[in-house]
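Supplied in structure tokens, the structure appears directly below.
Yeah, one chain of the complex is gone here, protein chain that is, but the others are all in their spots.
The block that comes next holds chain A.
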Amino acid sequence: MTSLIQTWKALREKGIMGINQRNADYILKYNNRRLYPLVDDKILTKQKAIEAGIHVPELYGIVRTEHDIAQIGTILNNHRDFVIKPAQGSGGDGITVIADRYDEQRFKTVSGRLITLPEIEYQLSNIITGLYSLGGMRDSAIIEYRVKPDPIFKSISFEGVPDIRIIVLMGYPVMAMLRLPTRQSNGKANLHQGAIGVGIDLSTGRTLNGTWLNEKIDRHPDTDNHVSGIILPDWQKFMHLAASCYELVGLGYIGVDLVLDQEKGPLILEINARPGLNIQIANDTGLYQRTSKVEAHLAKQKSAGLKDSIEQRILFSQQNFAIKS
């Protein structure tokens, strides 16, 4: 019992945010429920992002009805590789990644399996009848650009595409994490399924130590390479994209998921209105420790009648949350 109380106090001291605190003080306070559809439906997010000129994977086409499935041939005509995913899916279910075209009727997946056009049509019909959406509601399928992960990640990930999660409070990036797929997570960058989370220094884009299923680790279990000390290229652009998502969707407390494409650089994949708390273990830092600083700064700005621009917000975060190496 006393050790529990000590643990409690120690966590408080480190500024670790718990679920109750996140729900009461951040999600309920900063996120207007009315705006949730903007982030829950990936088509809406994408459209808003394109309007605002924010970089997202290029949209090849949307399949909304059974009738649309017949047109899939024309949508796919000009593309050798692409991704099919449900607009309102979760946890990476129902995503098909096509790496190359084999001939007119057949395609190759990333793992090298051949898949025919009728199989793709069946997959599309599954998506739109709601097989992968929450509660079985009707859904739409998105066909979009296939992200080719930057070679920098080759040594520290297993299949799949690593992504970068940045928590943004009122437009101020507060914490970032690189998520690396493992054999256990089946190539998915989902921490619940066994992917690794690696903390990132906001000021330099340098990776820190990692977390794997609530434990701290420092090497990738599949490749055995150290995950720390890697400088992510284009880091300022990542920060800029994440910070601009506040203006994009109007939600005050979000987790922005980004990827680093070999050719197109940083792209926004999706936005999460209820970001998880494991990012704290990856960074070995409490979220509340940082969010309280941002809130204090916001209060000061408000009383002075000022409003920070995106650049000023990024500067604030990088000055205040830098990690000394």
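We adopt the following convention: contacts are C-beta pairs under 8 Å (C-beta built on N, C-alpha and C of every residue); 3 or more make two chains touch, one makes a residue touch a chain; residues count from 1.
Quick note on the criterion: contacts and distances are computed from a predicted model.
Undergrad: Between "Sugar ABC transporter permease", "Iron complex transport system ATP-binding protein", "Inactive transglutaminase fused to 7 transmembrane helices" or "non-specific serine/threonine protein kinase", which matches the UniProt record of the unshown chain?
TA: Of the names offered in "Sugar ABC transporter permease", "Iron complex transport system ATP-binding protein", "Inactive transglutaminase fused to 7 transmembrane helices" or "non-specific serine/threonine protein kinase", the absent chain's UniProt record gives "Inactive transglutaminase fused to 7 transmembrane helices".
Undergrad: Check each of A:Ile16, A:Ile69 or A:Ile167 against the chain that is not shown and name the one that touches it.
TA: A:Ile16
Undergrad: In the whole complex, not just what's shown, which of A:Asp25, A:Asp234 or A:Glu270 touches the removed chain?
TA: Reading the full complex, the residue touching the unseen chain is A:Asp25.
Undergrad: Just to verify: which one of A:Arg183, A:Lys216 or A:Lys307 makes contact with the chain not shown?
TA: A:Lys216
Undergrad: Residues of chain A in contact with the chain that isn't shown?
TA: Against the missing chain, chain A presents residues 4, 7-8, 10-11, 14, 16, 18-21, 24-25, 29, 90-91, 93, 126, 129-131, 134-136, 192-193, 211, 214-216, 280-281, 284, 286.
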